[in-house]
Structures are given as structure tokens and as C-alpha cells.
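Removed from the display is one protein chain of the complex; every other protein chain stays in position.
Up next, subunit A:
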Amino acid sequence: MSLIDISSNLLLIAFFAYILGTVLIAGSIKRNDGAASRAEKWGKAGIVVAVVGFIAQLGYFITRWIYAGHAPVSNMFEFTTAFGMFLVGAFLLIYFIYRVKTLGLVALPIAILFISYATMFPTDVTPLVPSLQSHWLTLHVVTAAIGQAILAISAVAGLVYLLKEVDPKQKSKERFWLEAILYLFVVIIGFVVVTLTFRTMGYEAEFTYVDKNGMEAEIVYNMPALFGMNEYELKTDGVMEPLVELPPYINAKKLTTVVWSFIAGTILYLLYRFIVRKRICELLNPLVKKVNTNLVDEIGYRSVLIGFPVFTLGALVFAMIWAQEAWGRFWGWDPKEVWALITWLFYAAYLHLRLSKGWEGRKSAWLALIGFAIIIFNLVFVNLVIAGLHSYA
């Protein structure tokens, strides 16, 4: 078995460990009433399994690093998986400070989603173009990702807080938005499901189109084209014609993927609602009933406090040093850079709002979720849609 195979297997082990860890932790909470000591055991086992998963993924990371000769954070697959790993690491860090297992119930599934999402992108090792061959860049990306992962724990805490505090039986704006967030997680599952489905079918549709510079170009869709590129012409027989043609400045292929993900996610969500007949937030509410809300609130604040300096160092300081070395200008207003600045400003605002009274508890939990949304936006949307220097795909 070659190093890269070992690496892939370790990732697989980590993936299943996170699933098992989630189940064990959920089990420990469900069982709490009668057999307290057995619940304790389940909970401990859950954490142990999560630690094993984390170590396995660290193994994946290191072996892949050795194999590729550069830090495995240089394309969408690598970066997103690494982010999942750091998220689990940040959860374990916070767990060993505060001993709140329930956070794992949100943190581990998010890591699972991240890794699944990541594997939908090309997973082969890509060589680095000259500008990316820099130790500062490695330091920048890794530190920034760790910072983001720690910051994300505040969103995990926020979600736990809201799942407990927002009454799932009472119609309210908060309940609506909470459920909307959970629905978005289902949409990510939808993305994975449609990608895998069409990939298994071997679906391919080739088009030529005219790009925004007026040049003829080719593109291959791996899903039935809902939207066609500008002045497209279908080259493959027996596949679906696009429903609508889009102007040249919109990437119709990416939009098609997004819409398919929403369709699949919505079907999954409706199916779930049809079978279980409860909102997701209502289903999850009993699992977080026992948490100490004050403590969870403090964890949210603390993880921002811990993560903010790390993020500043990684996403701004190291980034500037690298940019200065590579291009002779430490800042270039590239979209990815600007969104890192926005993330930074946002968490600065969060910290200052905590200074004035009233911005604790619910409000702060919502802020943490918005912060997470900005991080995800930067990772997914800015990478894939707004193309810049950092764009991976």
C-alpha cells in the first residue's frame, strides 16, 4: 500500500469515527434518566472515539503532506477536509477545558458534512504553481484555518444554546431561522447525494459555449443541465437540453449544481418531515435540554476570544507577509482577502458588542451563527464563484 492509499484510509477511518462518536454522545444523553453510570460510559466512549478519529485524520494530513511534498491545503478538497479536522480539534480543546460533551453533537456532524462535501471535489494531489510555493503561505493557510475552526466553535455553542432556548413548539421568528439553518445543513447533504448519484450513473454532457471574452469554449456538465452557458451548443446525444440559457457572466454549470443541491435537499427535508412529523429543531431539543445555558454562552464568548488572535495572525498577518514576499504588496484587495478582513471586522464587532449589556445569550448566539455563515461564505462562495487569486477551482 502506498503512502497516498494509507492516507486515504486514515481519512476514511476518521470519517467513520466521527459518525460513531456522534452516535455515542447522543446515546449518552438519551440514556441519562435511568442508568446514569452507563450514560457516563457512553459519553466517555464518544469522546475517546472522537479523539481516535482526530488522530487518524492527523495521520491522513501528515502522510498526505509527506506524499505531496507540500501542506495538503492547496485545493478545495484538501482545505475543506483540513477545516473539518481543525473543527474537531477545536471542539476537543474546548471539551478539555469545559467538559461539555453536548457540543460534540453539533461539532462532529458539521465536521462529517465538511469531509463529505470535500470529497465531491477532485481529490488528487495537485502540483503547486510558483506563487503557492512558500512557507509563509502554508503558515498562513493552516493558522487561518485553525483560527476559523476555533471561531466556529462559538457557532456550535450558539446553535446548542438556541436549540435549547428557542421553544420548538411555539411559532416565532427565531424558530423559523433556526430551522432554516438546519435545513441548509440538509441542503449540503443534498449536494452530496446528487453528486454521488450522477457520478455513479456516469452522467456527462458536453457543451460548447461563448465565454465573456467572446471566445468559444468547452465545458462538461456532470449533472443534467438546468441552465445553459451563453450561446451553448449541446455535443452529447441523448441527454437533457438546458431549460434556460444564461448571460456570459454567470457560470451556468455552477448554478446548475447549486439548484440541484437545493432540489435534493428540499426533497430530503420534506421526506424527513413526512416521516418524523417534527421540525428538526424539535427533534434535537431533548438532546440539549440538560446543558447549562450560561456555561454554553460563556464557551461561545471564550472561543471567539481564543480564536480571534489566531485568526488575526493567520488570516491577516501571515497573509500580508506572504503577499509581500510573493508580489511585493502586502495587500491587494483580492475578494478572498477582503472577506478575511470582513470576518475579522465582524468578530471585532462581536467582541465589542459583548462589552455593552444585553448582547449576551441569544443575541450573541445569533451573532456567532452569522460569523460562521461569513466563514462558510468565504470558503465556498468566494472560492467557487468570485474568482480571484485564491480561487481553487
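The rule is simple: contacts are C-beta pairs under 8 Å (C-beta built on N, C-alpha and C of every residue); 3 or more make two chains touch, one makes a residue touch a chain; residues count from 1.
FYI, contacts and distances are computed from a predicted model.
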Of the listed "Beta sliding clamp", "Biotin transporter", "Cytochrome C biogenesis protein" or "DNA repair protein RecO", the name UniProt assigns to the chain that isn't shown is "Cytochrome C biogenesis protein"
Out of A:F16, A:F176 or A:W327, the sole contact with the unshown chain comes from A:W327
Touching the hidden chain, out of A:Y98, A:W177 or A:F262, is A:Y98
Logged for subunit A, residues touching the omitted partner chain are 28-29, 32, 39-40, 43, 75, 97-102, 121-122, 124-127, 129-131, 133-134, 136, 212, 217-218, 220, 247-249, 289-295, 298, 301-302, 305-306, 308-309, 312-313, 317, 320, 324-330, 332-335, 338-339, 341-342, 345-346, 348-349, 352-353, 355-356, 382, 386, 393
